[in-house]
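As you look at this complex, bear in mind that one protein chain is not there, while each of the others sits in place.
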Amino acid sequence: MNLPLAALLVVLVAVIAASIALAAFYWAVRRKQFSIRDLNEGAYTIFDNDEPVGKPQDVMFDDSRKQNKKQ
Amino acid sequence: MTPESKTKSNDATERAKAFHQSDLMDDTELRVKIDESLASAVALFFATSLFWLLLGSIFGLIASYKMHWPDWLGEYAVLTFGRIRPAHLNTVAYGWVSLAGAGALLWMTSRLTRIPIKWGWMLFISVLLWNIGVAYGTGAIIFGYSRGMEWLEFPRIAGFIIALGFVFFALPILKTFIHRKVNHIYVSLWYILASVVWFPLLYLTANFGHYQGVVEAGMNWWYGHNLLTVWVTPIGLAMAYYFLPKVIGRPIYSYYLSLLGFWSFALFYNWNGIHHLIGGPLPTWLVTVSIVASVMMVIPVLAVAVNHHMTTFKHFHMLKFSPTLRFTVFGAMAYTAVSLQGSGMALRSINEITHFTHYTVGHAHLGVYAFSTMILFGGIYYIMPRLSKWEWPYPSLVKWHFWLTAIGVIIYVVALTIGGWYQGLDMNNPDKDFMESVLNTIPYLYLRSLGGTMMVVGHLIFIYHFALMVKRAGPRRFAPPWFKKPEEESAV
Partner (left out) sequence: MMFIRSFVFFFGVLATLLLGWAALVGIPDIMISEIDPPDELERYTAEEAFGRQIYIREGCVYCHSQQVRPEGFGADQERLWGRPSVPADYVFDRPHLLGTMRTGPDLMNIGVRQTSVSWHMEHLYDPRLVVEGSTMPPYPWLFEVKRSAGPDEFVLDLPEDRVPEGKVVVATREAEALVEYLLSLDRSYDSPQRVVDNDEEE
């Protein structure tokens, strides 16, 4: 197998794979599988009622906090 | 403690709450359930990984000393440089990073799918097989039965045992994913799932394929670099994407970018490997393809960098409080640095100098230590108290651990980066005798040993602290808001 043929094969496979991916993406967007709102909401999945947005976790070296807790 | 305006955060919480499909269980209760389903298995992953961390870093330290004191312990065959160096690489890669990473991925999977882990019993088989595989493989290298290819020194049997261990790790993750109780798959979970698919494929093709001569060299480095692509880097990025926003309490800066970052990462990164063979006997087009892909890596790296650093930006004061954040931010910064450096090193003009030198060794440690290992430390600091329901007893030990390892790795990387650059310049200068490139490097190798010693001392402190925690020794702490009872809430 010589070089040009091999290179052509790689490019061909890459182009086909890329077009499948693009088509799937286009299809997904048209079927409203993706939406802008959806994506931004995703960033909030890691928070919940008990560990809400705006509340830092893992606060260890804060002395004032420690004293409060020890009561 | 809550700098955000109340209305804003309440609004965001409402939106987040609306987004979750199931809030059947109380959040705290669910979290405790998840942690209990994982506690002993993940703790086992962490504990055994720390054993390999200690053993591996001692191997590394011996190898480092031997670079400038070649006669030290020179009479022992099992401790010769050519055996102890691959033993170091394999124990830290397959023992420490892999086992600790597996533990962290399991915990994050369960948290992000919001259900207790499924098929948890498999994890005990996994941790057992994995440790047997690494122990067997390390023994084989030390006693002279290495396969002779970098990153693939373990005999095939050890590789098979590890692969089997990986299957018993991957199945619970996939099963848990199928039964997930969330609508959205968080970005960390993309990386986790991708690596669960990638790693077995990569490992099996590399360990059981048959290739000849230079093709084998190509496969060797396609594998060697891809171990970072499909396993080490996804572990670090998944953890950074989870812990940075979680600890700070703000969502990721741009969720779009994380999507772009993930897919460009998947597309470009696994074409990089052949840049380890620039100037070698492989066909030029093959090397060029890898160089192009290495430079294209700038896209996912910048996407991740913007996301991580913009999330942390304005919250730097929190580094004073959180051990997890401190380690994770250090790791995220190292990721940006090491990736951009890597893209640069793939360019022929730079590679001509850095190839075959200690510069590459410095680069490797900037990646696997300053990025990956530091983020793993941060993750263990966050996860372990939740599993053991016992806080880390001594914050001062955490500080020692951080500063020793952080300064140690900075000394290490800076020394080898400068030393390796001069080594390359000397080597490429035909007017200089080759021996000059050896002798001029030695001062930097002493510095490397200093940095390495600091890192090992840091590991000893960390392991001591870990043992204290598991034994529930030391003063009981309530400082971090973990597993607090409802009545304590008022004190916050």
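Labels A and B are assigned to the chains in the order they are written; within every chain, residues are numbered from 1.
Heads up, the rule we're going with is that a contact is a pair of C-beta atoms (placed from the backbone, for glycine too) under 8 Å apart; a residue touches a chain by one contact, two chains touch by 3 or more.
Bear in mind the structure is a predicted one, so any value in this text is a computation, not a measurement.
Enquirer: Name every shown chain in contact with the chain that has been left out of the document.
Expert: Within the full complex, the chain not displayed touches A, B.
Enquirer: Which residue among B:A135, B:V230, B:V304 or B:L325 touches the omitted chain?
Expert: Candidates B:A135, B:V230, B:V304 or B:L325; residue touching the omitted chain: B:V230.
Enquirer: Residue by residue, what part of chain B touches the chain that was omitted?
Expert: 66-68, 70-71, 74-75, 77, 80-83, 85-86, 144-150, 185, 190, 193-194, 197-198, 201-202, 205, 209, 211-220, 222, 226, 230, 263, 266-267, 270-271, 273-274, 276-277, 279-283, 286, 289-290, 348, 352, 355-358, 360, 427-430, 434-435, 437-439, 442
Enquirer: Touching residues of chain A against the unshown chain: what are they?
Expert: 1-3, 6, 9-10, 13-14, 17, 21, 24, 28, 33
Here is the rule we go by: only the chains that are shown with their structure count from here on.
Enquirer: Any idea how many Å lie between the Cα centroids of chain A and chain B?
Expert: That pair's centroid distance is 19 Å.
Enquirer: Contact residues on chain A for chain B in the complex?
Expert: Residues 3, 7, 38-62, 65-66, 68-71.
Enquirer: Give the list of chain B residues in touch with chain A in this complex.
Expert: 1-4, 8-9, 12-13, 15-17, 19-20, 23, 26-28, 31, 111-112, 182, 184-187, 242, 245-252, 255-256, 259, 283, 285, 318, 320-325, 381-382, 392, 395, 398-399, 477-481, 488, 491-492
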